[in-house]
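Below you will find the structure I want to go over with you.
Removed: one protein chain of the complex. Kept in place: all other protein chains.
And then chain A:
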Amino acid sequence: MSGGMYAGDEVGAIVFDAGSHSFRCGFAGEEFPTSDISSSIGVDEAVAMETDDTSITKRERKIYIGTTKNIVPRANCEIKNFMSDGMIEDWDLFEEMMNYAYKDALRTDSSDHPALFSESAWNDKAKREKLTELAFEKYNVPAYFLVNNAVLAAFANGRTSGLIVDSGATQTSAVPVFDGYAVKHAIVRCPLGGDMISEQIEKVLTEQKIDVVPTYRIKAKEEVNEGEPAKWTEKANLPAVTESYDKFMRKLLLQDMAASVLQLCDVPIDPESAEKLPSSPYAFPNGFHKEFLGERIKIPEGLFDLKYLRDVDTSSLMNVSHLAWSSCGMCDVDMRPSMYQNVLVTGGNSLILGFTERLSHDLSQKCPPSARIRLSAPPTSMERRFGPWIGGSILASVGTFQQMWISKTEYEESGRSIVDKKCP
């Protein structure tokens, strides 16, 4: 084996896919990630005063990772996220997550396995190099590679080219992938995603004077009839929780509501027919329950028709089908047919009922009639949420990929800029 090449067939690689909603990790070759850890981390910056002569203030930071730990109400505990805008922002917190992943989730030594990371298509050079440095210097991985998560989503669906429409927690993006390479300049994205939907639901509920009471405050509740005010008792002796924690718990509730109630119409809606649709009931944790009619269609409609978004400055946004269409438009004319025939929908937010049908309908309206549009979306929710991870698992197990890893020796020779050369 020539110097610097890594023969990776014997040892399994670990695949990491960091997202704004959750962080996925697991071993390559497996069907689904071992762990899907919430990216909302509880951080307790307790400042303890040491009563010395010099009275030093000692800062002790406690970290709570994982959904069993971060939902527990604690005093002074802020909920923070290490991702912002689809990229890693808070590196210290990210390191804590990586430590947790290796130690508690995967239970293995980082220097034993090659590491494959996913990155967003618009990741910048400094961040990529920093991640490379972190992997090699701190975690001593024997080999490393960084792949665009749109490319991985394509691989997960058995393709090497296509237009990947990824609707996630913070962003929706359209990335054209051609033969395994993301066409960077044609990427279009906007901050419409699961979080925006949760905010919209909150606005609607406030308008209807429905109190969003998260679960941690409820001690007991009584059954009431539909539409009647809730009768519940507040838990006593709650620690003084922080605002970010309260917001996080409310968001969990809103996300649950979004998943159960919302639906997208497969054609642009008109207000009268919206009210005639079957209603869907939702029971809140404080006992209040109600049937939701028109709102359940109108809220997600904001993704496809910006007029339905309340209190949002829509001048810089575009709706999902417009995103997909403009992204395709920026590609080489020869590429476009293969993009239109291979539109792939992925991302947790795309699980809203009716999302793919609506996108398919809107796209066929926008594009010239001669263009054949074929939309595909993995059917199960696991495949949509873990698309990039699954692609990484496939890629890291493929024989021809083994020669493409960046090995530790190569890193030591060329430094961290090698990631720009070897990972397109």
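Note that a contact is a pair of C-beta atoms (placed from the backbone, for glycine too) under 8 Å apart; a residue touches a chain by one contact, two chains touch by 3 or more; residues count from 1.
By definition in this document, contacts and distances are computed from a predicted model.
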item	value
"Sodium/potassium-transporting ATPase subunit alpha", "DIS3 homolog, exosome endoribonuclease and 3'-5' exoribonuclease", "Aldehyde dehydrogenase" or "Profilin" - which is the UniProt name of the missing chain	"Profilin"
Among A:Lys138, A:Lys184, A:Arg310 or A:Arg374, the residue in touch with the chain that has been omitted	A:Lys184
Missing-chain contacts mapped onto chain A	178-186, 330-335, 400, 403-404, 421-422, 424
